[in-house]
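Note that one protein chain of the assembly has been removed; the remaining protein chains are unaltered in position.
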Amino acid sequence: MITAERKPIEEILEYLEPYDRILLVGCNECVTVCAAGGRKEVALLSSALQMARMKSGRTLEVREMTLERQCDPEYVEELVNFIDQAGAVLSMACGCGVQEVARRFKDKPVFPAVNTKFMGASERQGVWAERCQGCGDCLLGLTGGICPIARCSKRLLNGPCGGSTDGKCEISPEVDCAWQLIWERLKALGLEKRYEDIISAKDWRTSRDGGPRKIVREDLAS
Amino acid sequence: MDHFSPVIVAFCCHYCAYTAADMAGSMRLSYPSNVKIIRVPCSGKVSALHIMRAFQKGADGVYVAGCLEGDCHFKDGNIKAAKRVAYVKKMLDEIGIGGERVEVIRMSAGMGERFAQSAKDFTERIRKLGPNPVRAVLNQRESAGA
Partner (left out) sequence: MNNKVLVIGGGIGGIKTALDLAEAKRDVVLIDKAASIGGLMTLLDRTFPTNNCDLCTVSPHLSESGRELHIELMTLTQLTRVEGEAGNFKVTLKTDPRFIDPAKCTACGECHKKFPECVRFTPGLDHRAPTCMRYPQATPYAYSIDMTRCRNIEALVEVCKDGAIIPDDIAKVVELDVSAIVLTPGAALFHPGILENFGYGKYPNVVTSLEYERILSASGPSLGALVRPSDGKPPKKIAWIQCVGSRNTNQVAAPYCSSACCMFALKEAIVTKERFQNDIETVIFYMDIRTSGKDYELYYQRAKNEYGIEFVRSRPHSVIPVGETGNLSITYSTDQSDMPLKDVFDMVVLSTGFQVPADLVELAGRLGIQLNEHNFVETRSFDPVSTSREGVFVAGLFQSPKDIPETMVQASAAACLASNYQEAIKEADKTDDEYPFDEEEELPSERDVSGEEARIGVFVCDCGYNIGGVIDVDRIVEYAGNLPGVAVSEMVGHGCSREALAHIREVIVEKKLNRVVMGACSPRTHETLFQDTIQRAGLNKYLLEMANIRDQDTWVHSDTPEESIDKAKDLIRMAVSSAALSRPLTDHLLPMNKDILVVGGGVAGMSAALNLADKGYKVYLVERSGTLGGLARHIRRTLEGDDVQRHMSDLIQRTINHENVQVLLNAVIVDHSGMPGMFRTGIQSGPRLAYRQINHGATILATGALANRPREYLLDEHEAVMTQLDLDGFIEDHPDRVKAWHNVVMIQCVGSRCPENPNCSRICCQSAVKNALRIRKLNPEANIFVLYRDMRTYGFQEDYYRRAREQGVVFVRYGLEDRPSVEAGEDQQVEVSFYEPVLGRKITCLADCLALSTGFVSDDESTEDLSAIFHLNRTVDGYFLEDHVKLRPVDLSVPGFFVAGTAHSPKDISESIAQAQAAAGRAQTLLAKDVINLGASVARVDGEKCAACLICVRICPFDVPFINADGYSEIDPAKCHGCGLCAAECPAHAIQLMQYEDQQIMAKVDSLLEGIL
């Protein structure tokens, strides 16, 4: 899932400074699951913003809406009846959602209320960790199901480096060395030999280096 | 501000604090009347939003009263409640309302005296902090307008 984290309220307040009525839009997908922008977070932020405004002697009218998925135009269309009353839109979705709203309502300022962080998995209740960078050419089949691009600080394709100590990365004792993990996993699978194989330099054009990407499914595309 | 009588919402767990409040009643232990109890089945039922909403509507203080550590009828609802209150404290600090206006208080069902004393202590704390800034601004405006 895409993970996100609420921005500092002060920053959000600065965006909203000129406006007295806003539409606060959440998303019932990834950001709900990572507790950053679902119905509940929308309600909490709405309450906090209104209070902060009242404290400075002004009011802020907030209409709360949480869409099933903010990155799909059909769902975003649900905002159409409410958009006119709002001076601006504050989105609690990931960057995709924010942009979809901005694309649909061209004359309406749209601000992000969360920082979109990474594609990750939940390690346990309340803890999410990065797992994928969307490089466009998955090599998990070679690395025992552990991604060196997302999880090695240096994105080494053949590791570990000299900074690996006791299974931890030199950048922080909190961070596991991805290559240590890969080695252990391969060993457990009895595939130590695969570790010997050199992974050749990666063609990064499938990643962001090839410019903004798009997927087109001919059979589905209209 | 001498006459400031804070409005305090106390979310009380049915199994301990609410019972302790009744106990304070049967022991005729007086406490400030500005503390208003909302009964919940467990302090862990109190959502961050309930607390935020109370402040938004003008409450000067909120406390969540749950069972003693290890005594939760639902295993660890009281611990969850404490974490949630800590989260709300940060949020209140962030918007300048002040995290010290919200607290977790623990007691057992038999502690009528602790209930009354906590109500007094918390009221005193809020009295010192003064009114909820949201309310203060409005009051100032009113008096300025008048």
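Which chain is which? They are A and B, in the order written, and residues in each are numbered from 1.
Simple rule for what comes next: contacts are C-beta pairs under 8 Å (C-beta built on N, C-alpha and C of every residue); 3 or more make two chains touch, one makes a residue touch a chain.
Owing to the predicted nature of the structure, the values given are computational and were not obtained by experimental measurement.
*Asks:* Taking the complete complex into account, tell me which visible chains touch the one left out.
*Replies:* A, B
*Asks:* Any idea which of B:84, B:101, B:114 or B:127 touches the chain not displayed?
*Replies:* Residue touching the chain left out of view: B:84.
*Asks:* Which of B:71, B:94 or B:121 sits in contact with the chain that's absent?
*Replies:* With B:71, B:94 or B:121 as choices, the missing chain is touched by B:71.
*Asks:* Among the options A:40, A:117, A:131 or A:185, which residue touches the chain absent from this view?
*Replies:* Per the contact definition at the top, the residue touching the missing chain is A:40.
*Asks:* On subunit B, where is the contact patch with the chain that was removed from view?
*Replies:* 7, 9, 14, 18-19, 21-22, 24-31, 33, 36-42, 44-50, 53-54, 57-59, 70-77, 80, 84, 108-110, 116, 134-135, 138
*Asks:* Which parts of subunit A face the unshown chain closely enough to count as touching?
*Replies:* Counting over the whole complex, subunit A touches the hidden chain at residues 28-29, 32-33, 35, 38-41, 43, 54, 66, 122, 124-125.
Note that only the chains that are shown with their structure count from here on.
*Asks:* Averaging only over C-alpha atoms, locate the centres of subunit A and subunit B and give their separation in whole Å.
*Replies:* Each chain's C-alpha centroid was found; their separation is 36 Å.
*Asks:* Going by the contact rule at the top, pick out the subunit A residues touching subunit B in the complex.
*Replies:* Checking each residue of subunit A against subunit B gives 8-10, 40, 43-44, 47-52, 54-57.
*Asks:* Quick check on the complex: what are the subunit B residues that touch subunit A?
*Replies:* For this pair, the touching residues of subunit B are 47-49, 52-53, 55-56, 91, 94-97, 133-134, 137-138, 141.
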